[in-house]
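Encoded as structure tokens, the structure appears first; notes follow it.
Of the protein chains in this complex, one is absent; all others appear in place.
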Amino acid sequence: MKKVALFGAGRIGCIHAGNLAALPGVELVAVSDPVAASAAALAKTHGARVDSIEAIFADASIDAVVIGSPTTTHSDLISRAAMAGKHIFCEKPVDLSAERAEQCAALVAKAGVACMIGFQRRFDPTFNEARTRIDRGEIGNPEMLVITSRDPGAPPVEYIKQSGGIFRDMLIHDFDVFRWILCGDGDEAAWISANGSCLTDPAIAAAGDFDCTAVTIKTKKGRLCQINTTRRAAYGYDQRFEVIGSKGMLQCGNHRPSEVTQADGNGTRIDNPEAFFLQRYAAAYRLEIEHFFAQLQSGGSFRTTIADGVKAQRLADAAAASASSGQPVVF
Amino acid sequence: MKKVALFGAGRIGCIHAGNLAALPGVELVAVSDPVAASAAALAKTHGARVDSIEAIFADASIDAVVIGSPTTTHSDLISRAAMAGKHIFCEKPVDLSAERAEQCAALVAKAGVACMIGFQRRFDPTFNEARTRIDRGEIGNPEMLVITSRDPGAPPVEYIKQSGGIFRDMLIHDFDVFRWILCGDGDEAAWISANGSCLTDPAIAAAGDFDCTAVTIKTKKGRLCQINTTRRAAYGYDQRFEVIGSKGMLQCGNHRPSEVTQADGNGTRIDNPEAFFLQRYAAAYRLEIEHFFAQLQSGGSFRTTIADGVKAQRLADAAAASASSGQPVVF
Amino acid sequence: MKKVALFGAGRIGCIHAGNLAALPGVELVAVSDPVAASAAALAKTHGARVDSIEAIFADASIDAVVIGSPTTTHSDLISRAAMAGKHIFCEKPVDLSAERAEQCAALVAKAGVACMIGFQRRFDPTFNEARTRIDRGEIGNPEMLVITSRDPGAPPVEYIKQSGGIFRDMLIHDFDVFRWILCGDGDEAAWISANGSCLTDPAIAAAGDFDCTAVTIKTKKGRLCQINTTRRAAYGYDQRFEVIGSKGMLQCGNHRPSEVTQADGNGTRIDNPEAFFLQRYAAAYRLEIEHFFAQLQSGGSFRTTIADGVKAQRLADAAAASASSGQPVVF
Partner (left out) sequence: MKKVALFGAGRIGCIHAGNLAALPGVELVAVSDPVAASAAALAKTHGARVDSIEAIFADASIDAVVIGSPTTTHSDLISRAAMAGKHIFCEKPVDLSAERAEQCAALVAKAGVACMIGFQRRFDPTFNEARTRIDRGEIGNPEMLVITSRDPGAPPVEYIKQSGGIFRDMLIHDFDVFRWILCGDGDEAAWISANGSCLTDPAIAAAGDFDCTAVTIKTKKGRLCQINTTRRAAYGYDQRFEVIGSKGMLQCGNHRPSEVTQADGNGTRIDNPEAFFLQRYAAAYRLEIEHFFAQLQSGGSFRTTIADGVKAQRLADAAAASASSGQPVVF
């Protein structure tokens, strides 16, 4: 039985706690959150104790930690967990500063613990099926990737102000998808150009951020990737990509709440996509935690690592720089 | 905390046990199965005890039973559970004899216990969404229903021989869907005509059964329903219906393992439907058990009752008689 | 250059005239219609003359006639055309009386002229593609057929009164599709059961007709076909079928005016099907006339013949009898 502590009893913390509770061989023993009531409620639901950060790291019986606390706490908690010899599952990003993220990665490597970053899209059944088919050679050599990544609405401007900007906050997932899908053979980005606009809310512009972006990446092997993003898609959370290879194409479509088609005088209508990430990636959240403990158990390799976190962060930084300067960044 | 005993540790018993284990406020305390090893394994997984039928009914602390044992045991277990004052969730059918099913229903009524029959399709997210929209009046008065119900392959002939025939074994779900979708206002079947063929395997014909059937039902209010069925659809488990109303139509499509579309020189391809009922109705199995305990808790009405089980059985009997005689049955 | 005369300058006559005009090697020389103004206008558009029935049959230079006049005139015009030695393309049905239709067929056979009946669905690109794939063995042995045939609205009751009823007026196309798709190897209907309701307009019931029907046919080889029909589908003209074979299934979907998908707060929406038969079967009308003259030219066999017209009529008669008696008809 692996004993696990959870940092963060907010929205994503509750998701992870529920998934941990359902995993055979895993026991959630402690929850830590500065909001005492949240920690207490979540701990009670799953029969865990509330504990302090210090006590958790001092408890030698705890094998692993799941970090679902705010971004600003990630690098500190990863570092301390690594030094305490605990395996780590941490939400993205490692840190808004790529330098600090790299320092974390070095610490983790030195400590010899596992550190998986929560790029949950790699565990989405549809996206992962595409990856599997690419691995099987079904589309030949992957050549181009088009990622559509649209949120149903912008977060509060207060959140945006401390988010690191749309490239670090929202597109970091897309940069990871780019690397996962198009760079499976060790390829990496060679050239990136980004541009952005603020079309949906002037307050976002006032906060120095964009709400619509267009990114192009060219890899060392000449592959091309385009990412289109908006904070506000009127029809919901739109998460798709298509990858074109020498022998064929794979399109990953949205998931929908039901498969009902309704036809009447107004047209023929299907459901909009799942409302937002908690719905769309519900299975992915479950599967990533399963994977983390399965690999811990088997000693197998992890689908995402802290190195992936650092690399996505570097791409986000480059995109932000490009959008700011109007010039591409060459690696 | 509701204490529950489970009869049957086979395929469907394991599904129910897993869903019971995940339900807050419900505790699986006992498992009974004549195959001792199966009972022991399942009980161990969920921290329950293995017990005999007699002991279970004698245990006053048990609130409810879930019956997932073979069809031949259903009516007996329902009757005994009712007499023991335990609430009942039972897989379809109540009994292959509609008369015995009615006697069970009478016993249940007399005992004042709840008895829900596992017509899981009523809990499928897609099918239930259609029902909800009909209730909201979105398609006006429902007038016609076309049900497509196709299995990916026939069960062993030995199973078929004791199954009661395709109408009682396979179409009973479709008869329940017909009543649920088209007869929501108290309407009922007035006329039924069925025909069948054996096209896929002569051994099925030799066992006196059909593998393809075509049923038409007309209701008292003049609504029309057609059901097409085959035991062997080369592309998998096909579970759809469409309902036409005065203001529009609802089509319920299949669920698919992923939303990947693959295009190459051979065409543009999506996944086949979920493989079989355990996959397609995974959510439905979970939701029906949730509903059962939620209604027990709240005192609300149940989406299916033993009366629905009896009525579906009566339709199955009539269909079998019609297919045998070549003449319609008028109620 | 084949010289052609056209009977009927109404809606369908205009369609045929336009298609004739675009055909190389074919010249529309004469138009006949009791409504002089219609005949004159259509003749003028295509540089043809207006002429009487008698003069057309007396004109030895005319090779073929296209009959698009009202149903009641079909058998008379076919008979006279056959006796005049002219090849015949005639709209369905041959005659509302199957006996008269058979007499026509005998006359045609005796005269040795070609007589093709306008079952245009056999020329629809989608439907014909399905037929081609069945012929190539792509789904193995066809076993079941489900036909969905729904009009966007009922014709005037005055039309319905003299139409021969829904089975002869509307479903005759579906009976032909049944024979074309499921009986390609010489199989024929052995058993038919039909039922109907009047749910959309009491005036149709008062005229002695149905507006919703459900038909089941079993063939000599045990294949099953179900046809569901309504006069009033709120979302338009719905023309689909699906055929299940031993190795796979073919679904023929509707055609839509555009391939635009629109997504917003109200859902994700595609176009409704093409509005009605003139739109949906525009290509089919063109292709059937092309086929007629191509086969006349090459001496090849015709995709539909007057024998097909008679057989569809016999099925319509049987369906009407079954719906009236409540009993199946066995052939």
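Here the chain labels run A, B and C in written order, and each chain numbers its own residues starting at 1.
Here is the rule we use: a contact is a pair of C-beta atoms (placed from the backbone, for glycine too) under 8 Å apart; a residue touches a chain by one contact, two chains touch by 3 or more.
Just so you know, these numbers come straight off a predicted model, no measurement behind them.
Visitor: One chain isn't shown here. Among C:Pro125, C:Gly184 or C:Gly300, which residue touches it?
Guide: C:Pro125
Visitor: Tell me which residue among A:Cys198, A:Ile289 or A:Ala320 touches the hidden chain in the full complex.
Guide: A:Cys198
Visitor: With the missing chain put back, one of C:Gln162, C:Gln251, C:Gln297 or C:Ser325 would touch it. Which one?
Guide: Going through C:Gln162, C:Gln251, C:Gln297 or C:Ser325 one by one, C:Gln251 is the residue touching the chain not shown.
Visitor: Of A:Val146, A:Ala203, A:Ala294 or A:Ala307, which one is in contact with the hidden chain?
Guide: Candidates A:Val146, A:Ala203, A:Ala294 or A:Ala307; residue touching the omitted chain: A:Val146.
Visitor: Just the residue numbers, please: which parts of chain C touch the chain that's not shown?
Guide: Touch with the absent chain occurs at residues 22, 125-126, 129-130, 133, 138-139, 247-255, 257-265.
Visitor: On chain A, what residues meet the omitted chain?
Guide: 139-141, 143-144, 146, 148, 150, 191, 193, 195-200, 212-214, 216, 218, 222-226, 228, 230, 232-235, 238, 244-249, 326-328, 330
Visitor: Take the complete complex as the reference. Which residues in chain B touch the chain that isn't displayed?
Guide: 234-236, 262-273
Assume only the chains that are shown with their structure count from here on.
Visitor: On a CA-centroid basis, which chain has its centre farthest from chain C's?
Guide: Result for max centroid distance from chain C is chain A.
Visitor: What is the distance in Å between the mean C-alpha positions of chain B and chain C?
Guide: 41
Visitor: Counting only Cα atoms for the centres, state how far chain A is from chain C in Å.
Guide: Whole-Å distance between the two chain centres: 57.
Visitor: Using the touch definition from the top, which residues of chain C touch two or more other chains?
Guide: 234-235, in rising order.
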